[in-house]
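A single protein chain has been removed from this complex, and every other one stays in its place.
Chain naming follows the written order as A and B, and within any one chain the residues start at number 1.
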Amino acid sequence: MKYQSQKVAKLYFIAAIGLFVGQILFGLIMGMQYVVGDFLFPEIPFNVARMVHTNLLIVWLLFGFMGASYYLVPEEAETELFAPWLAHLMFWVFLAAGAATILAYLLVPYAALAELTMNDLLPTMGREFLEQPTITKIGIVIVVLAFLFNIGMTILKGRKTVVNLVLLMGLTGLAVFFLFAFYNPTNLVMDKYYWWWVVHLWVEGVWELILGSILAFILIKTTGVDREVIEKWLYIIIAMTLITGIVGMGHHYYWIGAPEFWQWWGSIFSALEPIPFFMMTVYAFNMVNKRRRNHPNKAAVLWALGTAVMAFLGAGVWGFLHTLAPVNYYTHGTQITAAHGHMAFYGAYVMIVLGMISYSMPLMRGRELCNSARSQSLEMWSFWLMTISMVFITLFLTAAGILQVYLQRFSDNPMDFMVVQDKIALFYWLREITGVIFLIGLIVYIASFFIGQDEPEATVEPLK
Amino acid sequence: MEKSKWPPGDLVIWIFIMAELLVFGIFFAAYAFTRANHVELFNTYQATLDRNAALINTLALITSSYFVVRAVAAIKMDDSRKCFQWLLAALFMGLVFLLVKGIEYQHHFSQGISLSTNTFYMFYLSMTFFHFLHVILGMVILIAVALKARAGGYSARQHDGVETGASYWHMVDLVWMVLFPLVYVMN
Partner (left out) sequence: MAQAFTKAMARNIFYGGTVFFFLVLLALTFQTHREWPELDNRQAINDVVTLGKKVWEDNNCVGCHSLLGEGAYFAPELGNVYTRLGSVEAIKGFIMSRPKEGIPGRRSMPQFNLSEEELTAIAEFLKYVAGINTAGWPPNIKG
């Protein structure tokens, strides 16, 4: 850690991990409700559990991105953070707003919350992932703007590296496209069309810039490969991401009342979306193979390589599986989508945030380079537990989805939705069991922060 | 100094060109596949296109590509002024293309034809419009290269930028060479 103000990232990371635990717990509740329909009913209806599960994910990833930015931007810019006090203040504002919103979901019926927060004035609630009360949404905008200001001013007064610029562009895009969350016409088709300008242009657009720059930072730090080389590839990868991903948004426009030409445009461009993910995998492995030194933080390198592979599998391969219009006609809105969503979010965004935490947390806690061998070994165990669980969750949901498509939409005698749900319950059970293993992985992960802390740092043989 | 390096220009542009060709390639394959299932429809509406205009445009792009070749040759002789002039000529031919294509579009739109009129027009308009935008992008690149050439930014030793822009422009030309027979002529 080179600059004192980088340390503010620690707060953000701790909050992120805490909310991550909450997300997984509510995921398990939902998984249970899939097989035991009246589980926790009517105290926590499914829609509330789901809202908490997805909103916690988004909020903790945002905490993770912010923490990562506060850590890497000063180091890249070679200057202290512009306003550390603002970063502290915004942390508490964001945490309070986030916690209040989640608690409100759990304690008040959603309709009452809508009334309480005067959703009538500017109705934005009740849409998938954008369930937050309008006042919370405004809060998010304020927090993100203050954050962007802080980051932007730091970059402005310091060295302008590609990693910083790409990160800043990603974060700015995040703020800009979030504004579409406030557009909610009665016309459902237009509502959905522009809803995707938040959701798609986030996860298949600007968030990938954030992912790319954090990954580049970790690779520069751990491999010692020349910055020029890494930055060059970063540009090429994010160029491919946006070239394919912007028009690739068309794969969401097949069946929601948009013109049919989107079936062609969407299929063609989104079919190419795996390319940048594949390039990212090749690039990460290449950089590690070409490393100029052995970094003793093996866990961080593992996360970096892991995110490259899992993002390709989850976003690239599983996305491609159902992106072509003739296939999507049958798979749209089934468990196939859920399968893809789980692995893509974990592979691309969860793992990169955990990777950044893995690299920076030991340094913020006073280590020279990395944690002790014991602590790292635990962390790597948690990596494998969570990653393999996620692979199986994805496989089970895919199996459930294929059966669902066949029984409900494809066979000669299509069955009712609920009848099909009963028939595929076995896979939901398997998913739930795997989810428990994921939780165990997460507990091991948290344990790695406490175990082996009094032991000396791990060492590696220098590269010959 | 390296004499004949391959591929010419910046390697990155070739990654980009490959990606672009891939997109167009998929579009062409989809067109061929769909046409095979709707031969009648495609033949009928293909007859409504203006082949003469397309032919003029083909000649315009071939000529402009030739001018770009001359521009590269000129800079290899260290002649920045000639290079700039050839690029201007190429740009002029690009402008001719845009103009002719624009008149064609004007004609279609005045008849109320759009992407959703039928499958043939969906493909015809998608592919030509996507290509149309590429011509504009190619021209923007050529303008940037031309301005730098005029300012003496290139030399016989260092002219990667000219070759890079030229490579991209040839790609735009090449795509049209496939588009023209595929969409306007073949039936």
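The criterion applied here is as follows: a contact is a pair of C-beta atoms (placed from the backbone, for glycine too) under 8 Å apart; a residue touches a chain by one contact, two chains touch by 3 or more.
Since this is a predicted model, take the numbers as computed values, not measurements.
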Which one, A:L106, A:A146, A:I236 or A:V460, makes contact with the chain that was left out? A:I236
Give the residue, chosen from A:E78, A:D416 or A:E455, that touches the chain omitted from the document. A:D416
For the chain left off this view, which of B:V12, B:I103 or B:L147 is in contact with it? B:V12
Where does chain B touch the missing chain, residue by residue? 5, 9-13, 16, 114-116, 129-130, 133, 137, 140-141, 160, 164
Contact footprint on chain A, counting only the chain that is left out: 30, 33-34, 36-38, 41-42, 45-48, 50-51, 110-111, 114-115, 119-120, 123, 125-128, 131, 162, 184, 186-190, 192-193, 228, 231-233, 235-236, 238-239, 242-243, 246-247, 249-250, 253-263, 265, 329-330, 332-335, 337-338, 408-410, 414-418, 421
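To be clear about the criterion, only the chains that are shown with their structure count from here on.
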Round to the nearest whole Å and give the separation of the Cα centres of chain A and chain B. 39
Which residues of chain B touch chain A in the complex? 12, 15-16, 19, 22-23, 26-27, 30, 115-116, 122-123, 126
Help me check something: in the complex, which residues belonging to chain A touch chain B? 232, 236, 239-240, 243, 259-261, 264-265, 268-269, 271-272, 275
